[in-house]
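Handing you this structure, nothing more for now.
A single protein chain has been omitted; all remaining protein chains appear in their positions.
A and B label the chains in the order they appear, each numbered from 1.
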Amino acid sequence: VNTNIKLSLPVVCFVWQLSMIILFGVFVRYNEESDTHWVDYRKENNITSDIENDYYFRYPSFQDVHVMIFVGFGFLMTFLKRYSFGAVGFNFLVAAFGIQWALLMQGWFHSLDYTDGKIKIGIENLINADFCVAGCLIAYGAVLGKVSPVQLLVMTLFGVTLFAVEEYIILNVLHAKDAGGSMVIHTFGAYYGLSISWVLYRPNLDKSKHLNGSVYHSDVFAMIGTLFLWMFWPSFNSAIADHGDGQHRAAINTYLALASTVLTTVAMSSLFEKTGKLDMVHIQNSTLAGGVAVGTAAEFMLSPYGSLIVGFFCGIISTLGYIYFSPFLEEKLKIQDTCGIHNLHAMPGVIGGIVGAISAAAATNTVYGDLGLENTFDFTGPFAKRVPTIQGGYQAAGLCVALCFGIGGGIFVGLVLKLPIWGDPADENCFDDEIYWEVPEDEESVPPILAYNNHMIPNKHADM
Amino acid sequence: VNTNIKLSLPVVCFVWQLSMIILFGVFVRYNEESDTHWVDYRKENNITSDIENDYYFRYPSFQDVHVMIFVGFGFLMTFLKRYSFGAVGFNFLVAAFGIQWALLMQGWFHSLDYTDGKIKIGIENLINADFCVAGCLIAYGAVLGKVSPVQLLVMTLFGVTLFAVEEYIILNVLHAKDAGGSMVIHTFGAYYGLSISWVLYRPNLDKSKHLNGSVYHSDVFAMIGTLFLWMFWPSFNSAIADHGDGQHRAAINTYLALASTVLTTVAMSSLFEKTGKLDMVHIQNSTLAGGVAVGTAAEFMLSPYGSLIVGFFCGIISTLGYIYFSPFLEEKLKIQDTCGIHNLHAMPGVIGGIVGAISAAAATNTVYGDLGLENTFDFTGPFAKRVPTIQGGYQAAGLCVALCFGIGGGIFVGLVLKLPIWGDPADENCFDDEIYWEVPEDEESVPPILAYNNHMIPNKHADM
Partner (left out) sequence: VNTNIKLSLPVVCFVWQLSMIILFGVFVRYNEESDTHWVDYRKENNITSDIENDYYFRYPSFQDVHVMIFVGFGFLMTFLKRYSFGAVGFNFLVAAFGIQWALLMQGWFHSLDYTDGKIKIGIENLINADFCVAGCLIAYGAVLGKVSPVQLLVMTLFGVTLFAVEEYIILNVLHAKDAGGSMVIHTFGAYYGLSISWVLYRPNLDKSKHLNGSVYHSDVFAMIGTLFLWMFWPSFNSAIADHGDGQHRAAINTYLALASTVLTTVAMSSLFEKTGKLDMVHIQNSTLAGGVAVGTAAEFMLSPYGSLIVGFFCGIISTLGYIYFSPFLEEKLKIQDTCGIHNLHAMPGVIGGIVGAISAAAATNTVYGDLGLENTFDFTGPFAKRVPTIQGGYQAAGLCVALCFGIGGGIFVGLVLKLPIWGDPADENCFDDEIYWEVPEDEESVPPILAYNNHMIPNKHADM
């Protein structure tokens, strides 16, 4: 197997980045709130203060989301004993690559100014680009350690494209709501990754079984990822919610769902391990399931106890997924899912879509208020006559769209990635940073008895 | 000793979480700023912009506090060589458990809407719940490595309850001010933990002495905790301060006190170690003492140099505490304080209470302005006639209340935890993740000479 990417990786990066520059040159400009004409716009529109610039509504959430994408996803995947460089480094590469393409794709669908044919970007576009990339990073979790960086870039190129289309269909055509992206991001991303992994099935993967596990410190590194995801998830679900009560409520709902998930995850983990010990895999992953599942309904009047209930079940289901469903997926369905994204993103994402559909269908004027109902579901313009029950149906349709795009797109992209030109590792070299990284020589790796006979070991600093 | 928690841990988690769902269902609703009726409320109250929703005043601080609770406290305790899972994992569990109970307990005392008997929550409640849990996490520092997760949950259940009561007495009955919680959080939490540790004294703890220390990388992990606590402490002390100048001033005071503390901590650490070397224990902990001590007075006109002075002395006192007082506590008073919370939270907390009392008593209309004085100390309603000197007295009374609740509550809870039903570790198994966690086999742990004779060592990846 040829894992040399000396030609392909630089070429893809350069060609891609040059294309981005050209496309941005042709299409992308600042929007009215990030352009120097804001000062005129403010005057003309009687905006009383600079603080009403959308920047101040969304920037703190944006930065939290940014941390989730780069540190959260990146470090969550460092749990493997010898794939931390690949986890955090390729995550970095893929995200930086994807956000640019996302700004264009989402821009064409959502932010195109028809007067001059330009995409006008502001802070909300940056958040949406980060969201879009999240879908691809979720997919990366399924194939972690088994693909080359070039394959990841191809996966991201197609992933972002598919994402932008399904997002347009779900949010604009169907007019479904999905503030935290349970459907648009998590369901799509997870099934996209799982389908790719299914196509790329490696029957002899146990040749690198000795590397497909953690060591003590790599598990602690992974907790950095877990915690930053967990802590900032309220920002994720509220980042593009409506100004005012929308963002406020989304943050509260997410905070509560996640707290609930932690307790049921711990309970299940302890229940299924001998002598009640806890398993780091569950703590690192299943504790996040509540955030995924409350994504769609975060903005709705789910009510605090509703959020707790969603979190309660997701902690249980996700942990059971790691215990029973992941081995089943691998053995029976031939889906090798390195990070267990089926348990963290796929199932909770689908649950989130269903919760969203039900809670939308159950919305009433009494609970929301007349204005509140119109506001929350944007029953305006062409959708002015839509009622909650119908909205619930469209929410459910949205979930189906996400599933179809994820599975269909994943199979297609998986077939592309099967071409023998991408430099992917042999079965015995999976989960090994040596293949794509200059790895520092850890001096302790010299067989100790030999080391002791030469000059190396007596230097006590040398063997950290 | 039976450390099997296979029954007790899941039962406690499930029963607890179900109770939370029921109680939230009965009691907890969104407040007017997080409810869809906000849009009506805004109109009725002539609020000109969504940006005046309390969410935008407090959300950035909230997220910083959230990081302090989960990453800050969690990673600060990872310094032990083999208790990083317990440090960061149980911290996670305890905090997720505690915030729910805190929302209820604090809600009944502070956010109960008497018209419908519901607790109405918004962003400030989330911050206060995080604060409340901070008290319990401080207490965890004293017993780190010596208790079971079930004991921690019991400790948190009682801790949050006691916290809510003492907080109500101090802030509402006595009408003392304590923006950063020097008294309410740090003094209470620290004495609560120290009292528990005193009751749970283990005379033979040196059986696990070899694990009660750090290794190189665990000390670096702990610095993640230290730095996130240090950096975000200005947010902690300003998170629930008054809008406008109150939050602004609290952040400045805390920033300065912490900077000052770093220098005196380094000076003392160097002064007391041979050849002037620095001790990581001091750098990890004592550098934070200034943030604790400036908590109560952060909102006051302490003035920038006043903050520096507070930080100056706390760095010295806290470092001396680690050098002289911790051994004394352990040998003479039989208080085993794993993380040295007496030096980081107890002494600086008491100092903070005293600084608060003095600076409140010394407040004048000249310095504060008439309106500013009334505003800062809330001399309104039933307290309209209170004057600064009297306020100083009530501040001091508040400190005593915190001490009494901490010590009294701690002794009571300690006795509860002494019951032989909680699955706590034997003396020789303290500070060891093996007891409650599935710990990955580090292949290097095989005695090297044997390893060399079989297949393991030649694989260089295996021994990280």
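Couple of notes before you dig in:
The rule is simple: a residue touches a chain if its C-beta (ideal position, glycine included) is under 8 Å from a C-beta of that chain, and two chains touch if they have at least 3 such contacts.
Worth saying up front: this structure is predicted, and the values here are computed from it rather than measured.
Here the missing chain is touched by one residue of B:125, B:235 or B:338, and it is B:235.
In the complete complex, the residue from B:312, B:394 or B:422 that touches the missing chain is B:312.
Annotation: of B:52, B:330, B:378 or B:427, B:52 touches the absent chain (contact as defined above).
Listed by residue number, the positions of chain B touching the unshown chain are 48-49, 51-52, 56-57, 60-61, 64, 81-82, 210-211, 213-220, 223-224, 227-228, 230-232, 234-235, 243-245, 247-249, 251-252, 255-256, 258-260, 262-264, 266-268, 270-271, 273-280, 283, 287, 301, 303-305, 308-309, 312, 367-369, 371-373, 375-376, 432, 434, 442, 444-445, 447-449, 464.
On the side of chain A, touch with the chain left out of the figure occurs at residues 3-10, 13-14, 16-18, 20-22, 24-25, 28-30, 33-40, 42, 48-51, 53-56, 59-60, 63, 66-67, 70-71, 74, 78, 82, 84-85, 88-89, 92-93, 96-97, 99-100, 103, 121-123, 126, 149, 216-217, 221, 224, 423, 435-440, 442, 444, 448-449, 452, 457-464.
One rule holds for everything that comes next: only the chains that are shown with their structure count from here on.
Chain B has its Cα centroid 31 Å from the Cα centroid of chain A.
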